[in-house]
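Every protein chain of the complex appears in place save one, which is left out.
Here is chain A:
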Amino acid sequence: MAKPMHDTPMLDQLESGPWPSFVTGLKRLANDNDMMVDLMGQLETSYETRKGYWKGGTVGVIGYGGGVIPRFTELKDENDKALYPEAAEFHTLRIMPPPGMHYDTNTIRKFCDIWEEHGSGLIAFHGQSGDIMFQGCTTDKVQPAFDELNEMGFDMGGAGPAVRTGMSCVGAARCEQSCFDEGRTMRTLVNNALDDLHRPALPYKMKYKVSGCPNDCMNSIQRADFATIGTWRDDMKVDQVEVKNYVETRGRKYIIDNVITRCPTQALSLNDDDTLDVDNKNCVRCMHCINVMTKALSPGDDKGVSILIGGKRTLKIGDLMGTVIVPFHKLETDEDFEWLEELATEVLDFFAENALEHERTGEMIERIGLTNFLEGIGIEIDPNMIERPRMNPYVRTDDWDEEAAKWNERQAAQ
């Protein structure tokens, strides 16, 4: 203990300024933690040379194939000896939080005690994947640290080509815009796929994100292979007395400029008596007017979810957003949740069997086409899945009549 601190003139400059400083936190840990002394030494070196010095490896816990992010230093002298030996191993444990990232203080205090005993004392709430990241642990301490966290009722998160840790918004716990039980949904999706989460064997990652309304606070359309977003299919609820109050307090011009004319489908109109007229058939559930007039407007009563598949960021073929594959489905009863579980299983199985190595669902759909994907998972086509019909004539329409008959049959059955 009490290894002397390295000089860190560059990091020191990040102690000043009004925003909370992680460097001050690292230093406090380094007072009685040699691993953090050397971690700061390596980090300062990175700041000087503008290079990273970690490499991966294979570290895990018994029974699982993933969830630990192994880090070994590459900053070594000519004899292959680590320059900062106490931080030569600096692994991270990814642990899944409860949906909505709620905690009581005792739980977090226990996390701190465990991580002070077995790790560096550095914890991130939370990583971009939604995990609690217990950062900085030697190989031999990974197992005892995990065992204690696991005894508390927490489980390892995903890493590598696997189902990843899910995310859900605060939702029903504290938001009137919530359209379903986000927490139950997130647990249904992730806990249904724990084998593929803990034992990475998929072509690439599979992410589930759950947002309670189209504000999509979990960024699911852009970041999730499987996005579940709340919506409703009856009329939006309008409290006309509150609408009038808004007009009176904010002014008619404000309401016209910021609510009426901002509606993307011109579905709103302010009546002469300052009540609101809503063309619900043309409302696309964008949430804007509800966001502005939180007291007057709210989602309808016939709530459910839309499901979009295939969102991801850049590599390899470029950014992709999710595509609607389920415009609406109720998500209330046990049967509804069983339906969701079955759909998610179909999607996961199809992905596992048909995606190329390192290909995400969005890229797979781009390669094989949406209709092939839908056929594979047993979902009927729907015009809500498209932005507009095909614009190019390069298509064979041999069995047009049969396809049209299918559509007419489905319409007649409704």
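We adopt the following convention: a residue touches a chain if its C-beta (ideal position, glycine included) is under 8 Å from a C-beta of that chain, and two chains touch if they have at least 3 such contacts; residues count from 1.
Keep in mind that, in the parts below, contacts and distances are computed from a predicted model.
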| item | value |
| --- | --- |
| Identity of the absent chain, which is to be given by its UniProt protein name, from "Twin-arginine translocation pathway signal protein", "Protein lplB", "Sulfite reductase, dissimilatory-type beta subunit" or "(2Fe-2S)-binding protein" | "Sulfite reductase, dissimilatory-type beta subunit" |
| Residue in contact with the excluded chain [from A:G41, A:G121 or A:G310] | A:G121 |
| Contact partner of the left-out chain, one of A:T58, A:N79, A:T105 or A:T333 | A:T105 |
| Interface with the undisplayed chain - residues on chain A | 10-11, 13-14, 16-23, 25-26, 28-29, 39, 43, 46-47, 49-56, 61-64, 69, 71, 90, 92, 96-109, 111-112, 115-116, 121-128, 130, 135, 146-147, 150-151, 153-156, 165-167, 169-170, 172-176, 178, 181, 183, 186-187, 190-191, 194, 197-198, 214-223, 257-258, 262-264, 284-288, 291-292, 294-295, 298, 313-319, 321, 357-358 |
